[in-house]
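What you see is the complex with one protein chain gone and the rest in place.
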Amino acid sequence: MADARAGAGTVTGPMVRAWIEKSAEVLAENRKYLTELDSPIGDSDHGNNMDRGYKAVVEKLPEGDDIGAMLKSVAMSLISKVGGAAGPLYGTMFLDGSKPLIGKTVVSGEELAQFFADAINGVKKRGRSDVGMKTMLDALAPASDAFRAEFAKDGDMPASLKAAAAAAKQGMEATIPMQAQRGRASYLGERSIGHQDPGATSSYLILQAFSDAVEEAAK
Amino acid sequence: MADARAGAGTVTGPMVRAWIEKSAEVLAENRKYLTELDSPIGDSDHGNNMDRGYKAVVEKLPEGDDIGAMLKSVAMSLISKVGGAAGPLYGTMFLDGSKPLIGKTVVSGEELAQFFADAINGVKKRGRSDVGMKTMLDALAPASDAFRAEFAKDGDMPASLKAAAAAAKQGMEATIPMQAQRGRASYLGERSIGHQDPGATSSYLILQAFSDAVEEAAK
Amino acid sequence: MKKLINNAEDVTVEQLKGFGLACDDIDVHFDPNFVNVAGGVKDRVAIVSGGGSGHEPLHGGYVGLGMLDAACPGQVFTSPTPDQMFEAGKTVNGGRGILQIVKNYTGDVLNFQMAADMLRDEGIEVRNVIIDDDVALKDSLYTAGRRGLGTTVIAEKVCGAAAREGYDLDKLAALCKKVNIYGKSMGMALTSCTTPQNGTPSFDLPEDEMEIGIGIHGEPGTKRDKIKSADEVTAILAGRILEDEAYTRNLSEWDPAKGDWVDVEVTDITFQKGDEVIAIVNGMGGTPLSELYTVYAKLAELTAQHGVKIVRNLVGNYITSLEMAGVSITLVKTDEEILRLYDAPVKTPALRWGI
Partner (left out) sequence: MKKLINNAEDVTVEQLKGFGLACDDIDVHFDPNFVNVAGGVKDRVAIVSGGGSGHEPLHGGYVGLGMLDAACPGQVFTSPTPDQMFEAGKTVNGGRGILQIVKNYTGDVLNFQMAADMLRDEGIEVRNVIIDDDVALKDSLYTAGRRGLGTTVIAEKVCGAAAREGYDLDKLAALCKKVNIYGKSMGMALTSCTTPQNGTPSFDLPEDEMEIGIGIHGEPGTKRDKIKSADEVTAILAGRILEDEAYTRNLSEWDPAKGDWVDVEVTDITFQKGDEVIAIVNGMGGTPLSELYTVYAKLAELTAQHGVKIVRNLVGNYITSLEMAGVSITLVKTDEEILRLYDAPVKTPALRWGI
């Protein structure tokens, strides 16, 4: 079923820019919340790190509609401003995901699915981690799966991103009962159980921002 | 008017021993109180110092009825166990006071008045201090005066020591509105006003113990 | 929050500024932030380390003759970013390669790896050696592995002396790995601590409880317990260190032949009767020095009971968590090489002898 609106089923440069800017807003709003999540099972800095990082991201974001260039710039800013575990992990995520998109000003659903897959593989490799270890991957991986499945249905980009964000939220909540196996939370052993992973939470927030930005643009 | 009881108007060796032991008891009971008084205008150790000192005093107290020897022993124990300002000051007090009493097993009212005078002069010289400076002298000096005055009336030792203790109590309370000019409390300037001096308080307690011990013995 | 700071958002910069003013022999750089020995390095391997701020004197306090050539401080308790190590490495490069000493925290490991890759692209040879000496953590398969604690200080001292002696990069990396498998640490906290950015304590610790098995990031430990006497606390920490079994794990290192990062299986020593050790009784920042000596007294007794002899000791604040009250104990087995290099002259803001 083809969509009536022009370019539906795709993500455009301005949408990606809107996503990035919305992510920065949302992370600033949730700075304290993310840091609080990082307190019982981490070192109380995740919100500070992500907010600092995304502030730099927005500041250094290049002009133009090159989606790959924008996402690569996000990666470089995060790598050079976040530090900690999240910096290189999110940095690698955007860097590995951005590579096939350099020069593109419009991205199809298939390309976006590949972006998610590349991004997640980057995190897994860099972090020697996988789903179920109570990390950002527990939000990212189900979101990627949900996106692919929803988009396969009828190519509805806003709906697919909405499904991705919803899956990320579920995945984020699913980290609560998990015992951490990577990152600082793993030092706590069984005491890590019962707390929501801060990285999974920031991942959900970023994906929700993506969905919101595209939905708004599609209106 | 002569007293009917044998030896009334004098203080005997056993009375002095009882005084010293009672002082130790009372200082142990008031350890926390004295330290608390030393907290707002000092360094929170006066009760600890006096209790530690008097425990050693009792432990090392020589046998026998030689009043001078007992008081000198008190002096030496305080000097070697109390430290701080109170150690040398109380030490000097007992040392200077004890000198004319060496070898005596009974002490007359006049001799005791001299003991107080010598003791107080020792503190003044060692401490470069005087009445009105918010120190132990503000309890000791009025007590000495009251003792002399009361004893001059009819030579009633228990009554005279009672008067001394009462004057010490008044003197102690009179330190509250004073601004300290010696010891740590003087560092606080005007902030020392409104607090009772810990050293004046321990002096009162020691004099009250003297009165109580002699009164009990005289019964 | 009770702190001597001006700008909670970036205390690191104002602190580095003062550090630079106070230390004649050290240059301080901003954006990216790093400090290095003035004059740089000539014709020998350079040693770079770093990590989150808040652990002072680690690492900046160990920059100087006979120890580190550069240190990269991240935000408080947050590992530094690759550009810091990249610029620091380029600045101190003396043409014989760079050894990066990295404490085993995910963030540190990843950021130093990225920096190594960047430096290698500039034609500079780099080896990263990971310090993971925290015996509070038992397994590495289901955790991020043992954390880097006090052995880091000894590794920096010993490798710094070896670099001055002219060790080449391979030999120096091998020495650093030896110090790591020779060293074991464990820490505990009596209080939490407060990062300037957050303004409230990282975790709550009731008046009668303590955390056992902490790292250095103001995080809770592996276990919470009722407060115990100094002797009991020392017995817990020293007992775990002295009785720690051989610990085997994979550590990532650069394979110059393969041109890639590879996993290498590494196994720690266990302490044996007759071993001679360097001991650190380390304050977490808010514990009075005097209390550390009480811990040392018990530690000396316990090591002697195990037939282990303390031949050198450090008692004081060497690797801290801001104003946290608590202590960590480190024992590093020595041999002729390690002891000779440990005793060699060192002149840094925090460690100095022989010169």
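What to note about this one:
Letters are used for the chains, namely A, B and C, taken in the order the chains are written, and counting of residues starts over at 1 for each.
Note that in this section a contact is a pair of C-beta atoms (placed from the backbone, for glycine too) under 8 Å apart; a residue touches a chain by one contact, two chains touch by 3 or more.
These numbers were taken from a predicted model, which means no experiment stands behind them.
The shown chains contacted by the absent chain are B, C, with contact judged over the whole complex. Residues of chain C that touch the chain left out of the display are 2-6, 11, 14-19, 21-22, 53-54, 56-57, 61, 190-191, 207, 210, 227, 229-231, 233, 281, 285-298, 300, 313, 315, 317, 320, 322-323, 325, 327, 347, 349, 352-355.
Residues of chain B that touch the chain left out of the display are 35, 39-40, 42-45, 48-49, 52, 79-89, 91, 126-127, 179-184, 186-189, 191.
In the analysis below, only the chains that are shown with their structure count from here on.
The greatest centre-to-centre gap from chain C, using C-alpha centroids, is found for B. Centroids of chain A and chain C (each the mean of its C-alpha atoms) stand 33 Å apart.
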